[in-house]
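Shown here: the complex without one of its protein chains, the others still in place.
As written, the chain order gives the labels A and B, with residue 1 at the start of each chain.
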Amino acid sequence: MNTAHNEPQTPNLAASPVEVADLTVAYSRRPVLRDINLMLPEGQLIAIIGPNGAGKSTLLKAIMGILPLSTGEVKIFGKPLEEQRGLVAYVPQRGSVDWDFPTHVLDVVLMGRYGTLGLFQRPGKTDREIAWSCLSKVGMEEFARRQINQLSGGQQQRVFLARALAQEAEIYLMDEPFAGVDAATERAVIALLRELKSQGKTVVCVHHDLQTIPTYFDHVVLINMHLIANGPTTTTYTSENLRRPMGEA
Amino acid sequence: MSTTFWILLTACLTGIACGPIGCFLVLRRLVMMGDAISHAVLPGIVVGYLLTGVRDPFIMLAGALGVGIITAWLTGIVHHVGQVDEGASMGVVFTLLFAIGVILVSAYTGQVDLDADCVLYGEIAYVTWDTFQIGSTDMGPRAVWMLGGIVAMNVIFIVMFYKQLKICAFDPELASSLGIPTGVFHYLLMTMTAMTVVAAFESVGAILVVAMLAVPAATAYLLTRHLWFMLILSAVIGCLSGLLGYGLAALFDSSISGAMAVAAGILFLLAILFSPHHGIAVLWARRLLHNR
Partner (left out) sequence: MWEQTLRFFSLQDANVRYVVFGSILLAGATGVLGCFAFLRKRSLLGDAIAHATLPGVCLAYLSTGSKEPYVLLLGAIATGWLGTLCVDWIRRFSPVKEDAAIGIVLSVFFGAGILLLTTIQSMGQASQAGLDKFLFGQTASLMKRDILILGGLAFFLCVVCFLAFKEFKLLCFDVEFARSIGLPVRLLETVLTTLVVAAIAIGLQMVGVVLMAALLITPAAAARQWTDNLTRMVWLSGLIGAFSGVAGSFISSLAPRMPTGPWMVVTLSILFGLSLILSPQRGYLTRLFRHTQTRTTIAAENILSTMYRYAEPNGRFLRPVSVRDILRYRSLTSVGALTVLRSLKRQGLVSETRGGWLLTELGIKSAENLLRRHRLWELYLTEQLNIPPHRVHRSADEVEHWITQDQEDQLVSLLDSPLRDPHEREIPQRKDE
């Protein structure tokens, strides 16, 4: 029934960047995700898709340890998340923060360095240089001192991406990076994701636009409370599989 | 009739006046607006006193309503011009108005028979000192008449507009799509709140009014899912808080209004623990039985 069971039974543990086993997540006792078993390939662009309320963002947050797991475990390159946090960067949804917060663009990007800094330690010169170069990668250098409340939606998304880049991680988890951005930003973002891929990084995106999936992503994960399918886009992104999550919704 | 009777009657009437109005505040998530109005009413009452020199309930009502409207207006300005979130805007405005009220009370202590204590927790124990007379007949304490009047008005208001209030509380967008003037009902509700607050002010003071507005209503909210029953229940619980509070106050030899708030809090705690749908203890017991 579940395509997840079609996965090879003896995977190379050390190679899988994200491995999820028997994962269940519940909000106030009502399960949102049930029995998810998942193994993601390395160095690919991966889309998580599914209908509204299917638990896509929840899956991302659960992998990232932002939400408590009811059962199951998450392994990053074969080790528990706690030991590997530095290898994973997370890009939340744009709407999840208050953009009227008193701070500027460079400062937000610098927050990406906080994970490597110790408690009470201030960001230093190296951190600043990294932040600047990440800003230039997303084409936002000239906005470095701009207040974040003066940014457009696409610019906000780029700032968040730059912050994730500043983490210098191996795995990037992004919650709807293409939602509500302009065409120019969408092109810039996808170019950036492809560059990350060419460096051997793994990128996982929650994605809404079904049309762009075949062109943007190599691998798809279909979920609707539980795992529907997981595999390369060419074989998994089929109308048969797509009908399944909708039918069971 | 005995003083105790009048005090108990006042306490009960306060509960009955505040409970049902509080229900709508709780449902519309406007409890803190009720808090803001109850603070802000103070300068209105004091200015009313100072201008006329008499304790005329109508002047007090007018002053309080005026300040109530100013509160809503200023909160809006701070929220929009200052881009400050709504809670903080409210906090800024009502503390200022209350501070002005306290300053006026301190500056004119001789001329206003109000003092800081009365502002905070009313003087329900002294209700019988200020009676209402027609001709030479003593009609009982003025506070009872005033609260009684407000109870009657609230009942009329709620019965007349029950349908509209219900839809506005449940789904304001649906209400406006059905052609109900939600704005008008919002301000009507705020007006009724301000009037209730003024009436209750003398017996329980400016801050503890909030206890009578919020706590019995929230308790009723935990106990039932039917609006009409919630309204009745909140009045009953308000009443009960008054009676229990009187007992508590006698026990500790303390302020009655403080004790009323505590009594209401105890009833709320019981509801949180034992409410049939959501009670923590009930859910826990159910799970225990289920597991066995």
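In the analysis below, contacts are C-beta pairs under 8 Å (C-beta built on N, C-alpha and C of every residue); 3 or more make two chains touch, one makes a residue touch a chain.
Bear in mind that the values here come from a model prediction, so they are computed numbers and not experimental data.
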Item to check | Full-complex contact with the absent chain, from B:3, B:95 or B:177 | outcome: B:95
Next on the checklist: Can you say which of A:70, A:133, A:147 or A:241 touches the chain missing from this structure?
Outcome noted: A:147
Next on the checklist: Can you say which of B:50, B:69 or B:120 touches the chain missing from this structure?
Outcome noted: B:120
Checklist entry - Looking at A:71, A:103 or A:152, which makes contact with the chain not pictured? => result A:103
Item to check | Residues of chain A in contact with the chain not shown | outcome: 61, 64-66, 82, 85, 88-90, 92, 96-98, 101-104, 108, 111-112, 114-115, 117, 119-123, 147, 149, 163, 167
Item to check | Contacts of chain B with the absent chain, listed as residue ranges | outcome: 26, 29-32, 34-35, 39, 77-78, 81-85, 87-92, 95-96, 98-100, 102-103, 106-107, 109, 116, 120-121, 207-208, 210-211, 213-215, 217-218, 221-222, 248-249, 252-255, 257-262, 264-265, 268, 272, 275, 278, 280
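We take it that only the chains that are shown with their structure count from here on.
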Checklist entry - Approximately how many whole Å separate the CA-defined centres of chain A and chain B? => result 49
